[in-house]
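Below is one structure, written out as structure tokens; the observations come after it.
All protein chains but one are shown at their positions in the complex.
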Amino acid sequence: MARILLVEDEELMLKALEFRLKKDEHEVEIAKDGREALLKIQSADFDLIITDIMLPFVSGLEIIGKVKQTPHLAKTPMIVLSAVGLENVVLEAFELGVDDFITKPFNLTELTIRVKKLLKK
Amino acid sequence: MLLSVSVGEYLKNLFFDRLPFFPDNIRISLFIIMFCLIATLEIYLYVFLKKAKNKRDNYLNANWKEKISNMLSNIIIYGDEDDGLENVVNHFLPRFKKLPLKRKRVRNILIEEIRIYHSNFTGFTADVLKELFIKLELHKYTLEKLKSNYWEIQIEGIREIAQFWLYEYDQLVFALTDHEHEIVRMEAQTAHVRLNRDNPFKFLDNMRGRILPWHQLILFEIITKAKYVKIPSFVQWLGSPNDSVVIFCLKLIGYYQQLDALAEIVKLLKHPQEEIRKMSVWVIGKMEAEFVEEELLKIYPKETQKVKIEILSALGKISSGNYLSFLKDCLLTADFEIKMGATKAILGHGRKGKLMLQELQSIVPTKNQQIIAHVLDARI
Partner (left out) sequence: MEAGFYFFEQIFNSAIFYFALVVMASYIFLCFFSALEMKAYMRKNSFIDYREILVSPFAPSVSILAPAYNEEATIVDNVKSIMSLHYSNFEIIIINDGSKDHSLEKLIHAYQLEKVDFCVNEQLNHQPIRGIYKSRNSSYAKLIVIDKENGGKSDALNAGINVSSKDLLLCIDVDCIVEQDALLKLVKPYLEEKKRVIATGGVVRIANSCEVEDGRLVKVHMPKNIISRFQVLEYIRAFLMGRMAWSRLNGLLIISGAMGLFDKEIVIKCGGYSHETVGEDMELVVRMRRYMHDNNLKYQVVYIPDPLCWTESPVDFKILGRQRNRWTRGTIETLWTHRDLFFNPKYSILGMLSYPYWLFFEWLAPILEGIGIITFILLASFGKINWEFSLILFTMVYTFSILLSTIAVLFEERSYHQYTSGMDVLKLLLLAFIEPIVYHPLTIYWSIKGNIDKFTGKKNWGTMTRAGFTSNQKDKLETSSTQNLTTQQEQSV
């Protein structure tokens, strides 16, 4: 249905999330670090990006910044999925224009509902 | 050939026949040479055996890991909430039961992977994982771990109990909250807070030694993230003779905005420990307790620099506007950090503060102008 980019460095989580999104018939691209994510964002269009914050090479916040400040990408909805739920980090993410912020541990069903909602917009 | 024979001959000669006739230092040297050579060879042997073993372990572990994580992702993804917990687990269980769980390697990988998944999910997924953990009877191994002679294994057990919410073992964990090993004690206390529904903070009553900042940090994390922890009124421990308990409770009071504690906190402003006074002021600021402002101002002149700065920051957070002229006067002191703190506090008063700073900027000396410009710059 939709093309989703999943940025996550924990193998286990990556696998679970990828399978889950594919089950909803989304086309899922994965990136295991920030650099790979930036490359993928530049080379293809996505309908939704789900990213962690603490990533190898490039931090998730920078990815958000890059996406939201590039005119033709800025409309792509973004969800942050991170263990770091600190006030300053959440605020920073929202200030950069992220659409949703989910802290780990999280409810998988809730995530899929939020994904659905963002894709409808 | 001839050479090696003669070297052998020479060494034999050296170490046996001639040894008694050498001076002490040469004899000691010969002894040390022997020792070094033997020890070096032994280490070589050890290093390479270990290397081979590691290689094999890694290979086996990687295979099992791959297999197990696939099985777990399947149960997470295809277990549909509508089918009900029991059905989902029962459906997948036979496959897991086929795993050779008697083998420690496989079992440990499985436990570790379930634990990681469980710590990342809530809701139905987490419930499924817990059910799976119990149906596979992995909790039996957890209990064994608790009885281990190695404290790091005991901790592993405690962590599993806490992670999977195994309430029925709470008493076993509680027994360890007074363990002689500090880290075990700390882990047990943390787990107990997560599990106990009646009085999880009982251990604060008679804390052995200081709660280390590390422990406070983890406890704080558990308390604020867990859904079922019963939050008591932390004011009851503010009188504790253990300073670290007082500080910890102040943090929690601030976090939960327990306003009823304010009266006690005001008393702590006279505490001999600087750290406690500072923390009290922080809580007062955090709760924006306007009625304490006057008290803060009263203690201000006699306070240490650190507490003074905290007071200024609290005034900024409370931002009642009653003490703007006091803050303005702080700009006259020589201390840079006090000036900076006061300026920030003025800015904390919103539009009114901003206007005041802009007005001030034209009349104060250069150094203060710079401070005001610094504070007004939103980028910094």
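Letters A and B mark the chains as written, and numbering starts fresh at 1 in each.
One rule holds for everything that comes next: contacts are C-beta pairs under 8 Å (C-beta built on N, C-alpha and C of every residue); 3 or more make two chains touch, one makes a residue touch a chain.
From a predicted model like this one, the values you see are computed outputs, not experimental measurements.
Asker: Looking at the whole complex, which of B:L60, B:L99 or B:I218 touches the chain that is not displayed?
Answerer: B:I218
Asker: With the full complex in mind, choose from A:L21, A:V89 or A:L118 the residue touching the hidden chain.
Answerer: Looking across A:L21, A:V89 or A:L118, the contact with the absent chain belongs to A:V89.
Asker: So that we can see where the missing chain sits, which residues of chain B does it touch?
Answerer: Residues of chain B in contact with the hidden chain: 25-26, 28-30, 32-33, 36-37, 39-40, 43-44, 46-48, 50-51, 54, 152, 155-156, 159, 183, 210, 212-214, 216-218, 220-221, 251, 336-337, 340, 367, 370-371, 373-374, 377, 379-380.
Asker: Tell me which stretches of chain A touch the chain missing from the display.
Answerer: Chain A touches the chain not shown through residues 34-35, 54-59, 61-62, 64-66, 69, 83-89, 92, 95-96.
Throughout what follows, only the chains that are shown with their structure count from here on.
Asker: Centroid of chain A to centroid of chain B, CA atoms only: how many Å?
Answerer: For chain A versus chain B, the centre distance works out to 27 Å.
Asker: Which residues, counting only chain A, touch chain B once they are in their complex?
Answerer: 10-13, 15-16, 19-20, 23, 104-110
Asker: Residue numbers of chain B touching chain A in their complex, please.
Answerer: Per the stated touch rule, the residues are 69-70, 72-74, 76-78, 81, 113, 116-117, 119-126.
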